[in-house]
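Every protein chain of the complex appears in place save one, which is left out.
In this document, chain identifiers A and B correspond to the written order of the chains, with residue numbering beginning at 1 in each.
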Amino acid sequence: MSEALRMFGAIAGAWVRAGFTYRTSFVVLTSTGMILTFLDFAIILIMFSHLDALGGFTLTQIAVLYGLSGFAIGVADLLLGNAEMLGQRVRDGTLDQMLVRPVPALVQVAADRFALRRVGRVLQSGAVLGWGLSAAPIDWTPLRVLVLASALVCGSLIFASLFVLGGAFQVFAGDASEVANAFTYGGNTLTQYPLAIYPVEVVRAVTFIVPLAFVNWYPALYVLGVDDPFDLPAAFQVASPVVAALFVAVAALTWRTALRHYRSTGS
Amino acid sequence: MPMIDVHDLRRTFLIRERRGVLRRTRREVQAVDGITFSVEPGEAVGYIGPNGAGKSTTIKMLTGILVPTSGHLRVADLDPSRRRTELARRIGVVFGQRTGLWWDLPLRDSFELLRRIYRVPTPTYERNLSAYVGLLEIGDLLGQPVRQLSLGQRMRADIVAALLHDPEILYLDEPTIGLDIASKQRLRTFLRELNADRGTTILLTTHDLVDIEQVCRRVMVIDHGRLAFDGDFAALHAAGQATRTVVVDFHDEVPPIDVPGSRVVRVDGVRQWLTVPAGTPTGPVIAALASSHEIADLSIREPTIEDVLPHLYARP
Partner (left out) sequence: MSASLYAGLASRGFRRYATYRSATLAGIFTNTVFGVIISYTYIALWVERPQLGGYGIAQALTFAWVAQALIMPVGLFGGGIVADYSERVRSGAVATDLQRPAPLLAVRLAEDLGRAAYALLTRGIAPMLVGALLFPLAWPSSVSTWLLFALSITLAVVIGFALRYLLGLLAFWIIDTSGPASVLVVLQIFASGSALPLVTFPGVLRRICELLPFRCLVQVPCDVLLREDTGTGSLPLIGLQLLWATTLLGLGAVLTRAAVRTVVVQGG
């Protein structure tokens, strides 16, 4: 594991150094990236110019939901977002090159073309989260701090697993990469709002099938001290670590299976 | 113990074809259909065959990229697809059509990155880098991003990249494709010396029989997924009835020439085509021609894979 991280650092580092040669471009892209992700929140702000609460949640409470989800997908996208390009790699044969190097293919897929500018989303979401946490009325206990901290880690792991699953899917259906977007970026958009605004079928789907609700919804209910409008078991609110561990295992297994069924291109 | 040990290796691909809007058919293609061979350490083996014969599929199984459908396969005593990353440290791979280097990084950074990926000790890295960079003459290019290199430069850089970690086996998939004569020649000399001096096992796929002749002592021919030939170069020529063709323009029209060791296959005005079995020198034939007639021009055409292949199948 530490070896994998070291390799990730080595490859990603080379890309960061190469990227700094176009310094102005890096600054422009990072800041427009931050603006682009902030626009999601601007939309929520505009909504709240007409509302006091959305789905029973105040603006500061929604800032917590938004911040947790954005931070999680931001970290996952920074570290593993390049799995999105896997279909392209299958088509142009660069995956073959990665498979003959002594570093796990996933580490190379993730680190190759590493784009530091994606840190913009992490910073922007982190700022919104910080504002939400300081402004929302929260009765802080050690356990709430722990649940919050674990949500940051587990949410990132759940989104990272989604990126890996999306990559594995592309080993078979190379040009259908957009399906993965529905789950990753779609999942991010979905969880920016309180799940209370969706029908119960959607909530069940993101609890039991694609565990997006464990990224921010259940931990936030616990941290904010809000009752679950769907009356699902209270244990869910502290279950993110278990769910994340399971989902990581599913993603890892699927990735391995995908590589064993990889057909390569050409004859 | 053989370096590469293959027994009854097979790989099947399922091809799904769309026929009409809803109808789909599935068809099985035997890309590699039961091949058996072994390669000893230090051998240099040419692996040839027409397009789609199964060359690349074999190489991809040997390197662990593709999982075989069935059969026994060991490289350096490892099962390639199960121990892929472990094996990767001991092999070097060059795909001629695409680069293993990073397109946007300067060449030096690509090499440095490979040093870290393969965990090459610094003294080994320094020694190999300076030796190979010198031999392949790419010292002036180290600061350039790979995308700015010409095909020949890039190929040489790719070969250096594949050798930095002292691999026991070097796989080369069509390394000379698209290169000019001088680049091809430089590459062949380099590979021959690498094999001789370092004892690196080489497996080379190519369309160009001259690559094989100059680098490899042994040739394997694959066609339709099966090994059609496995032996030395002279035996290939004998089995394939390979001939070199001497094309001579005489000063005046003359009747078909009768020179021992050759056969006239075509006459057109002052020009005559004589075939000489490949593997025997053309010198004596040319000397005999020159002593009896006045020659205006002369050229020699080497046999191609396409000339040789049909005869391999005609064998009983």
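By our rule, contacts are C-beta pairs under 8 Å (C-beta built on N, C-alpha and C of every residue); 3 or more make two chains touch, one makes a residue touch a chain.
Note that this is a predicted model, so its numbers are computed, not measured.
Contacts of the undisplayed chain with the visible chains, over the whole complex, involve A.
Among A:5, A:36, A:200 or A:253, the one in contact with the hidden chain is A:36.
Although one chain is not displayed, its contacts with chain A can still be listed: residues 22, 24-25, 28-29, 32-33, 35-36, 39-40, 42-43, 46-47, 49-51, 53-55, 173, 175-179, 181-182, 186, 189-190, 193, 197-199, 202.
Keep in mind that, in the parts below, only the chains that are shown with their structure count from here on.
Measuring from the averaged C-alpha position of chain A to that of chain B gives a distance of 46 Å.
Of all residues in chain B, those touching chain A in their complex are 13, 31, 51-57, 60, 63-67, 81, 84-86, 88-89, 91, 93, 95, 97-100, 102, 104-106, 109, 112-113, 116-119.
Partner chain B is touched in their complex by these residues of chain A: 7, 10-11, 14-15, 17-18, 92-94, 96-97, 99-104, 112, 260-264, 266-267.
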